[in-house]
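Removed from the display is one protein chain of the complex; every other protein chain stays in position.
Going by the order they are written in, the chains are A and B; count residues from 1 in each one.
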Amino acid sequence: MPRIRRELCNKEICACSIFGAMNRDAERFTGAGVMKAIANMHVRGNGLGGGFAAYGIYPEYKDYYAFHLMFTGHSIADRISAKKELEAFLALKFDVVYDEEIPHGDEATVSDPPLVWRYFVLPKKQGEESLLSDGDYIVGKIMWVNTRIENAYVFSSGKNMGCFKGMGYPEEIGEYFMLDKLYRAYTWTVHGRFPTNTQAWWGGAHPFSLLDTTIVHNGEVSSYGTNRWYLEMYGYACTLQTDTEVIAYAADLLMRRQKLPIEIVAKILAPPIWDAIDRMNEKEKKLFTTLRMVYAPLLMNGPFAIIIGQTGRMIGLTDRIRLRPITAATRGEMFYLSSEEASIRLISPELDRVWTPNGGEPVIGELNSMRKV
Amino acid sequence: MKSFVFPEFQITRDEEKCGQCRGCERQCSFGTHTYDPVADRLISDEYKCAGCQRCVIFCPKNAIVVRPTPSFYRPNASWSREKLDDLKKQAETGGVILTGCGCDKPFRIYWDHIVLNAAQVTNPSIDPLREPMELRTFLGAKPDLMDISVKEGDVEIKTKLSPNLMVQTPILFSAMSYGAISYNAFRSLATAACKSGTYFNTGEGGLPREMREEFGRCAIVQVASGRFGIDAEYLNCAQAVEIKVGQGAKPGIGGHLPGEKVSLAVAETRMIPAGTDAISPAPHHDIYSIEDLSMLIYALKEATNYEKPISVKIAAVHNFAAIASGIVRAGADIIAIDGLRGGTGAAPKVIRDNVGIPTELAISSLDRSLRSEGIRNRCSIIAAGGIRCSSDVIKAIALGADAVYIGSAALIAMGCTLCQKCYTGKCNWGICTQDPRLSGRLNVEIASERLSNLISAWSHEISEMLGGMGINALESLRGNRDHLRGVGLYEWELDVLGIKGAGE
Partner (left out) sequence: MARAVIDATDLETKELNDRLRDLMHSGVKNVNIINVCGQRYIGTRLYTPERLKMDIEISGTPGNDLAAFLYGHKITVHGNAQDGVGNTMDAGEIIVEGRAGDVLGFSMRGGEIYVRDNCGYRMALHMKEYEGKRPVLVVGGRAQDFLGEYMAGGIVIILDLLGQTHQANFIGTGMHGGVIYLRGSVEQSQVGGQVDISPIDDADRAVLDQYISRFLERFPEIGMSLEEILNSQFARLTPKSKRPYSNLYAY
């Protein structure tokens, strides 16, 4: 067996603030509100990362996958060369319908932004790859780009949605990408970061995404090593040096590939404790024991509060002993999730219902049009 | 022929303290101490002393001291006292030097070069005294994908699951056969396993009929090369069946239970005539290649109606990871790997001390190679060989094992002092003997309580260490090498273990 070097790259940990807002009638709104809300939680971050996920922002291109690419590297030459290499790859594997630089305002105070570009594409499967689903094909190609093409990272890849992120306070990132002016979405999720490793980089900010699943995360995954080795067996490469990646890939594996409903997925990521399982009725006991037995390596240990965004849904979930806070609220058709209630009140002073969900129990908001009648 | 070898131990008796109670004479099965009625004192023959410390512990006046004889030869870094004396013994007898217990040579102990993490600031450590800390784990094959259907909130699992063993704590009792150890010791292990929510392994000596009903529910039965005591009832009364291909103390060679230790009861359980030598051949004579092993695995699955996980125990040797991968693909649900320091009742010393690789390197190597092939889910790994304390258990899990087997540690809990004379059958502690006068000294109630205490104490310590790392369930530590760092190791060792150096 050839000698395998152990990797020395560090996993960054972060403590932070998260926020999500969704209109369940699918009415779209600008990013201005959520930018204000996250700015209100400014003290939870330290300016070394911020990001947004927005759903419903590309109605004219809604049938195409919107790839957001980040070309890093110290010099412009590095970035251009990465872009060329990536575009050559894209031309082979995808039909590119349209591409352009993601617009940004230069007055914003972010540091050392990379070249950020978007491509609207459809998969171009050849040979044996025609047997793969679109999702599996695209995930495979994204893992390839992120591991093989230096200085190029795909950080968003779903249809009619996109992530915007980088180094800076989230409200600064919002201004940089002009999210309050250029985009309207029916779901926004936001993240402000406080990494404890000052070598933070643009790719390390949240949200993490794969196809249309995005994750913003507050906390630290202490089971990262275990989660990672399990996911690597299924073809996910954990390259972005942040523990949140494993949550995004676990959600993709369980929800898209294994087609498990979110209620079950929540019970895999944050299962009830054995004492509680032993006291359940026979049927439930068997179900939860089986889930824990089979999916033990996907248990997310350590404090976390996450907001999962998907087409038509926004889901809040905390770890099973609720070491991180999350507040949920509703007002008419608006559904909010936040690390602190005050931020929700800032943009919606009146609220119908405010509560803090139990640890390990997901709070699920869905578009009314998606609910089964 | 006159022996040129020095006695291994020196005995000093404080004559002022000694009350001539003759307790030491009664305690020692080697005949070391004798009472001289004329001089009214106890005389000790140092040549017979095994250094087992039984007389020292049981002397009511603490009058005896038994210590290893220092070497009287001129100091020589290459020719140690042991090497000189073993050579002289072989010159005297022309025989193979036998020994017991596990390798005692100073190979690097990786457990002592690995340190653990603790969570601070960015992740709270969890207090096991207040918050739930879960050590429960499942041993067996897991499916890759689960087919679950959800209809109106009613969840149904469609995937058929392989049988798994549920343990409340990741510490199991390793295989020690009835025959190698006494009935009382064997029964103590069974009792403690049932009480502590774990399992014991019958080893190749079979499971006595009267124990099957009460203890079958915590038993793992072994099918070894001698096929002793195996019938369908034996296989079905237990919770798992283990095919023993090799063991860490003597990889590649078979076992030999001398006729002196094959008492009537042992003979009945093993189904061989009393007083004959019980020989376990080196290989299973029906397994000469991997497909034969696959055939045996499935034969056992058929014999147990596919209801029990099948484990395969192998010794950790040079390219065992490739072999293990084959074994997983052959259908095994559990792989038990026994490393260099694994113990035994009898083995040639030269094999015990020179064949095999350290358990720590083996676990990591196996875990990573199964993962890289994408088949890690298909089996659980149980690590054995030199697990001495709860921190060794935690490190084994973090390196990739699902659970550990303890052998020597369990015997030490019952009283063993690792004097390495197990093969004589004269164990003064009543553990490795069939002499009823000696085995009667081991009280099953007390010995099983010692074993349960050991499991309980280690489980508490494991909970504390897990909580310190910010983890509250054992499954989140398995293979999680981020929580380990190496100290004082070469880079190739760090590579094999897959861990960073402290400070990196």
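Here, contacts are C-beta pairs under 8 Å (C-beta built on N, C-alpha and C of every residue); 3 or more make two chains touch, one makes a residue touch a chain.
Given the structure is predicted, the values throughout are model-derived calculations rather than measurements.
Asks: Out of all the chains shown, which come into contact with the hidden one?
Replies: Answer for the hidden chain's contacts among shown chains: A, B.
Asks: Check the options B:43, B:457 or B:487 and report the residue that touches the missing chain.
Replies: B:457
Asks: List the residues of subunit B that touch the chain left out of this view.
Replies: Listed in rising order, the touching residues are 127, 129-132, 457, 460.
Asks: Name every residue on subunit A in touch with the hidden partner chain.
Replies: The missing chain touches subunit A at positions 40-41, 43, 275-276, 279, 321-322, 325, 327, 340-343, 345-346, 354-356, 358-359.
By definition in this document, only the chains that are shown with their structure count from here on.
Asks: When the centre of a chain is set as the mean of its C-alpha atoms, what distance in Å lies between subunit A and subunit B?
Replies: Their C-alpha centroids are separated by 47 Å.
Asks: For subunit A, which residues count as touching subunit B in their complex?
Replies: Touching subunit B from subunit A are residues 1, 3-6, 8, 11, 13-15, 196, 219-220, 222-226, 229-230, 232-234, 257-258, 260-261, 263-264, 273-275, 286-287, 290-297, 299-303, 321, 323.
Asks: Spell out the residues on subunit B that touch subunit A in their complex, using ranges where they run on.
Replies: So the residues of subunit B touching subunit A come out as 119, 121-124, 126, 131-132, 134, 136-138, 142-143, 145-146, 148, 150, 155, 157, 161, 164, 319, 321-322, 368-369, 371-372, 374, 376-377, 469-473, 475-483, 492, 494-495, 497-500, 504.
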